[in-house]
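So that we are looking at the same thing, I have put the structure below in structure tokens.
Every protein chain except one is present and positioned as in the full complex.
Here is chain A:
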Amino acid sequence: MNILVCIKQVPESNKVEVDPVTGVIKRDGAASKMNPYDLYALETAFRIQEKMGGVVDVISMGPPQAQEVIREAFAMGADHGILVSDRSFGGADVLATSYTLSQGIKSSGNYDLILCGKQTIDGDTAQVGAEIAEWLQIPSVNNVLEIKEVHDDSITISMDLPQEVEVAKISLPCLLSVDQDIFMPRLPSYVKKKATKDREIKVLSLKDMEDTDASHYGLNGSPTQVQRIFPPTSSKEKEMWDGSSAVLADQLFHKIEELKFV
């Protein structure tokens, strides 16, 4: 079984600040890491590989620096890495990102299973997985809690819904977005890291795609635009209340009601 895991490089912390004048995100030092939710997708891939054989490859779209997360995946046990990178891919929203990744996937081989994380910690939309599946015309399932059975032509999983857990059998190829905690991700191994230090990462740019029309990628191919970014205004503004217990209870009730929790 050939598995492909989508991994994204994200800022080290999501405690970012915005320059109040320019409205631009301050990325001082700009330390980055693999999106933590993607570690669960990777671990899921390794567990399936242990049973079924085949390869676990990873794909990431981003600037050349995103090779770092691919190397990290190698150190965890991934077999091959693909970096989808081109100037014209920059500034992509979900539609353009998922389209670019799907083009990259098409030019990289045939995969039986594609795995994504639940969401990222920066853009945080949780939409990329389902849109990749749509471009590839394959079924997809979100909120995957458990892998129950894997066969050559199907996979049985359980998914987390608000009031129930549903068990479903999906024909392959398909895409799954896995929940946190599906498996505990393994740590990168120093031995593997050393052994894979010179392993080639395949870099795909616009010219390697089936569709080479630049207007379908990056900023040009993105219908959404971030018009403005700003920090939450009220959350750190504090309100303090003092007084008799009756007054406090009354205030407290009104606040809870105002926030629509009653």
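Here, a residue touches a chain if its C-beta (ideal position, glycine included) is under 8 Å from a C-beta of that chain, and two chains touch if they have at least 3 such contacts; residues count from 1.
Basically, contacts and distances are computed from a predicted model.
Asker: UniProt names the one chain left off this complex as which of "ABC transporter permease", "CheR-type MCP methyltransferase", "YeeE/YedE family protein" or "Electron transfer flavoprotein subunit alpha"?
Answerer: So the chain that does not appear here would be "Electron transfer flavoprotein subunit alpha", according to UniProt.
Asker: Thinking of the whole complex, not just what is shown, which of A:K51, A:R87, A:H151 or A:K255 touches the missing chain?
Answerer: A:K255
Asker: For the chain not shown, which residue from A:M34, A:A78, A:L113 or A:V141 touches it across the whole complex?
Answerer: Final answer for the missing-chain contact: A:V141.
Asker: Using the touch rule from the top, list residues of chain A that touch the missing partner.
Answerer: So the residues of chain A touching the unseen chain are 14-16, 18, 25, 93-95, 98-99, 121-127, 130-131, 133-135, 139-143, 156, 161-171, 174, 222-232, 234-243, 245-246, 248-253, 255-257, 259-262.
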